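Everything below concerns the one structure shown next.
All protein chains of the complex are present and in place, except for one that has been dropped.
Let's turn to chain A:
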Amino acid sequence: MDNKKYPKFIRWFLDRPKTTGFITFIFLSYVAGFIVSQQYQLIKEGEQREMNNTLRIVNQNIEQSLKNCYTTTLTLALTINDLGIPENFDDVGKKLMESNTNINAVQLVPNGVIKYIYPIKGNEAAINLNILASPYLKEEALKSVSSQKMYFAGPLKLRQGGMGIVGRFPVFRNNKFWGFSAVIIKLDNLLKSSGINTVDDSKYYFQFSKKNTTTKKEIFYLPNKTDFSEKYNISTIIPDGDWKLYLISKHPNYFYAQILIPAIIGFILAALFGILIYTLLKIPEELQFLVNTQATKLLNSEIKFKTIFDQASVGIALVDASSGTYIEINKQYCNMLGYTSQEMREQNFQLVTNSNGVSNKERKDKKIIPENSGVKQYRTKSGKIVWANLTVTPLLETSARPSTNIIIAEDITLQKETDEIIKKSEIRFKSLFEDSPIPLWEEDFSKVKNYLEELNLIHKDSKEVLLYLNEHPDVVKECISLVKVIDVNNVCLKLHEVKSKKELIAGLDQIISKESIDGFTKQLIAITQGEKQLITDSTIKNSFGQYRDVNLRWNVIRGYEKTLERIIVSTEDITDRKSSENLILKSQQRVESLINTIDGIVWECDAKTFAFNFISQKSEKILGYTSEEWLASKTFWADHIHPEDKEWTMNYCALKTKGNLNHDFEYRMIAKNGAVVWLRDIVNVISENGQAFSLRGIMIDITKTKEAEKDLNDSFNLVTEQNKRLLNFSYIVSHNLRSHTSNIASIMSLIESSESEEEKDEMIQLLKSVSNSLNETMVHLNEVINIRANIGLVSESLNLQQYLDTVQKVLSEQITSKDVSISTIMPENVMINYNPAYLESILYNIISNSIRYSHPERKPIIVIQWIEENDTKVLQISDNGIGIDLVKNADKIFGMYKTFSTNSDSKGIGLFITKNQIDAMGGNITVESKPNIGTTFKIYIQ
């Protein structure tokens, strides 16, 4: 809010309408309160004054009455003669009574006993009452005696009835108390004479009280004895009787009532005024807010319009009508004319208008600003001519001549230029059309379309249309005649071998032969389908009757899609091209058939990605995958190489390709049926600029060769193995026989040179044992030879368990003595095809070995298991014996006469024979062993 024109102090209030309103309210409330309290004070004072007056008057009246009584009593006392007896009491009494109407009775009371009363009538009851003896009266009576003054006792109940006061005047004779001179005034009379009754009793009432001297209690004598201490009252004391006279206001809240309404009104006014102030102060704030909102809106719309003005794609300017100077000008206008906006302001409208663009009439009228809108030419700063479409709108009231004009200038230079270009391109098109090396026809198909529409063929299914047209050749003919040839180019004449355009323009029916009808029908179908383009091959017949193949291109010119009034048809002579194409096709087919007859997959692939782009049909025969399947996947080749060969094959191929080296290698691929196919791949690297670009090659199926190679290898290995065995055997033979023969030779020489018979005998004994050993060796060798020669080798179906039992029976003595535990884990009735003698021998040798080489420190355990390993049946015999150090003895364990222990039983023949027997049965034996842990033999049975 803008309150800056006010001092800061006031602004503080103006800024806080609520606070200010509240302060105003408080202030006014205070003022109202003050006024009301003043009013209250005034009313109260007036009231008091009134009451005091009233009270004073009453008091005076009473005092007056009492004074009268004083006079009366004094007068009465004077009647007492020297003897102390009243004289003429009744007369005096009468006179006194007449002079003082208030008094009801007068008395003389010598020594406290009422002796004289006037009038006696009505007061008889009081005669001879000793007041000094009556406790009811005694006290007050004595009070006046002691004070020696007149004292009014009561109000008290009179003997003669009613309430009254008794004024007693003590009479002394010779300083000696004589008695009382008294007046009796009825209370009613007293009050009447006091004027209490005349007082406005709507406002006040009186109360009359006396304090009881003994009890000190205040006793009230008038009606309305209700407690008035709460009410407003004033009082005065009448000393003659120790009375207290009260004047009491009847309405205790009278004053408040009087001031309440003004107070409330004052308060309400204060509140209203506070609200008023608040509202008044609030109004400017709201107005300010409204102003701000409106200002923002205004600013926004101003920005908007400014933006529109500045960013408009048309030039907008505000021009002074008379001088033609620019008042306001937007960016586009400046841009259009190439001046800055500052420069433009200095320009006159006419200056930038090119004189050519101003009409003569305007020039004559010296009109600065064209009144009519229209196309105008401008000259830009750089001298370029710019065309603009002007719209001039006067910016003022319609009646008066406008002082400013709004000019909207749309740059239409481009449009103008485009028109020019179109004109030029039309010319160019014409010349292109004429000079085109391809025969071109400009035709009008509108009538054809209408005709087809009439026949209801438009948008029908193309097959249906075709059928219809085939069935109605007359319709086609009609269509041909309906085509209007507008123009043809020069080449057309050559194509049709005619001399002038006229011959062709005359009509298509002259040109179209039987052979061309197919091509034309296609055009008709294209029209029915709403197509804009048609490319087809067709045949025409020229005027010499020669047939030419043409590539017919039928194009609807843009803008004529509906009417088909302009169609460009090109009929490129492709007769020569067709024949050479046919030639190429044939040679391609030849090459392809050649490729496909090659007994290998001919292929081509990308040198970098190994993605294949050609695969010959042999692929299906060799690998089971068609060439389509192969070409469908970019990584087909890599994906189908045998997993074991993949890595090296890819690496090898990549390496060779990198070096631009033709290569030739062999690897395996997986065929569609899962078979492994060996391929020899002969690869040619095709390079461009020294970079390998693509690979071509042929994959030849060498699976059979590979298999033969493997067979050859296997049999070679077999022969080698057998040869080795044979060598070993011959070695064994020679060694074993030699050791005996050398012993024999030694013994013989010893015998020859022996000197004693004794020695000779010894030698002969030795010779005998050598002979025995030799025999044994011969037996062993014979056995081995028999095994090897397969002599008498008969295989039968044998129950394995039975043979195990037999062997255990044979070995039962050893088993018992060594406490061997043999457990068999195998299915029941395992049958094997084996030579019975061999089986027994094998089982005996291995089990007896296990028992013989059992560990001396533990109970021998032998486990016989029947297992299958890769579809091969295996009999596994494990023990926990002393074991063999296979690291040292691996090549010897199954050799002849190889023993590994100091055991004297070991002959080194058992395992040798066992192995030979198993080999002879086409099986195999392996051993696993660890010293001190045990040995496991596995017998593979075929």
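As a working rule, a residue touches a chain if its C-beta (ideal position, glycine included) is under 8 Å from a C-beta of that chain, and two chains touch if they have at least 3 such contacts; residues count from 1.
Basically, contacts and distances are computed from a predicted model.
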{"item": "Choices \"Succinate dehydrogenase/fumarate reductase iron-sulfur subunit\", \"Response regulator\", \"A alpha-helical domain with a conserved ER moti\" or \"Urea ABC transporter substrate-binding protein\" - which one is the UniProt name of the chain not shown", "value": "\"Response regulator\""}
{"item": "From A:S481, A:N555 or A:S773, residue that would touch the chain that is not displayed", "value": "A:S773"}
{"item": "Which of A:N175, A:S753 or A:S797 contacts the chain that the document leaves out", "value": "A:S753"}
{"item": "Contact residue for the chain not shown (choose from A:K306, A:K710 or A:R738)", "value": "A:R738"}
{"item": "Touch list for chain A against the chain that is not drawn", "value": "731, 734-735, 738-739, 742-743, 745-747, 749-750, 753, 766, 769-770, 773, 888, 897-902, 906, 908"}
